[in-house]
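Removed from the display is one protein chain of the complex; every other protein chain stays in position.
And then chain A:
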Amino acid sequence: MSKRNLNHGGTGVLAAVAIAAMPLASPVKAQEGVDLNISLILEGIYFNELREGNESPAGFGGGHHHGDGHDHGHHHGFDEGFNLGHSELVLEAKLGDFMDGTLILGFDDHDVEVEEAYLRTRSLPAGFQLKVGKFLSDVGYINSHHPHDWDFVDRPLVNEYLFGDHGLQEIGVQATWLAPTQSYTLLGVELLQGETSGVANYRGEQSAINGTERILEDTEGPRLITAFAKFAPDLGPDHAVQYGVSAGYARRYQETEAHSTRFEDWNGTAWFAGLDAVYKYDAGRSYGHGNWRLQGEYFYRVIDVDRRDVEFTDVDSDGNPTGRNIGDVRNVQSFKNKQDGVYLQGVYGFAPRWEAGLRAEALGLTNEIGRGDGSSPDPSYRYAAMVTFRPIEPVFLRAQINHNDYADDHGRDRGLDFMLQLNVALGAHGAHRF
């Protein structure tokens, strides 16, 4: 595993271009006293939709979650043909043994985004650790793992639709405590700003229309609090297992959507809770041959909001009067949306350097939508099969087939997607978490 060769000019130049503002003396050990590791994860994906199905699962999306300019192709999957996928530039530095700093820039061919930028303490006593900055929440299992660590090309539906396109990724503070017990027992709480679309969507105050105030109001952060516990008994050299339980409460959940003549506004709260488990079997052979990994997560989310729509025009799209005045209030109601999602996946190393895996997912087994007269759309399902080949440790090539069985208002429709992923880790990439 160990230090991967970044010392070559090519990656050094790339890194320097990508973070032009940062004075880099030398690519690896930058300054005295600061131990800096740089790595670059490059990814390419070929995507082919073999059969078109419903675009999004019933009860989720439908224009609510992604109307605010955040649309660089993640949500609706990939473009037909070649995609740059999800590449990352990772900088990790140590400040003595006092704290670690991590900066992860995620980029595709259009955008660069700060995925994570945080400090983590290394020397608090009694098993306590603090993390501050922007980071991936430690709720659940896959949420805190980066895409090149995943066993499948794409994010599980439950993580994407109950949290967001990047999972639960927030700015805030995390405190954890590792118990001094024989079995690994980690407790943690996070105080987060609260902006994740699925559980803490925030719009802030919207301007009044013709004197009519909107129901949306400013709420200062932090607006989201989460808590989690992880437990992992020691099962000897061959087996390892970790169980997790997590929950969160957002004291503000807001939506606003422009319909043809009115804004639909939601203002309220949301909470979620979930369970996760991962099991790994180490066969003790070379290059992962005979190893097993099983992983599953379940999350349940409740959005509890007041709704009040306000007319912003008194003519419809054809120019005819609607019979209502600008500023009129409609559709005043309070309702709850209760939804959940689950996935289970298994990966087996069927030959040295070769892995094959299956994943089954369900979204909306509970799918009670309180909006309007209320509805209970059918659940949606997705099944994936993949094969991964690692010619050498830092490189993998993965082929995956997704069978989408999504419900929507008009019924079920089954789609079939094919993905081919090439992922390369260059440079001194840090050790992977369990």
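Convention: a residue touches a chain if its C-beta (ideal position, glycine included) is under 8 Å from a C-beta of that chain, and two chains touch if they have at least 3 such contacts; residues count from 1.
The definition used in the following text is that contacts and distances are computed from a predicted model.
Its UniProt record calls the unshown chain "Zinc ABC transporter substrate-binding protein", which is the correct pick from "3-oxoacid CoA-transferase subunit A", "Zinc ABC transporter substrate-binding protein", "Response regulator receiver domain-containing protein" or "NADH-quinone oxidoreductase subunit M". When you scan A:84, A:124 or A:191 for touch with the missing chain, the hit is A:124. Checked against the full complex, the one of A:54, A:83, A:159 or A:176 touching the unshown chain is A:176.
Checked against the hidden chain, the listed residues A:84, A:173, A:232 or A:344 yield one contact partner: A:232. Interface note for the absent chain: among A:134, A:336, A:353 or A:403, the touching residue is A:353. Set against the missing chain, the residues A:58, A:136, A:200 or A:240 yield one that touches it, A:240. Touch with the hidden chain on the side of chain A covers residues 1-5, 96-97, 100, 120, 122-125, 127-129, 176-178, 180-186, 230, 232-235, 237, 240, 242, 280, 282, 284-287, 352-353, 392-394, 425, 430-434.
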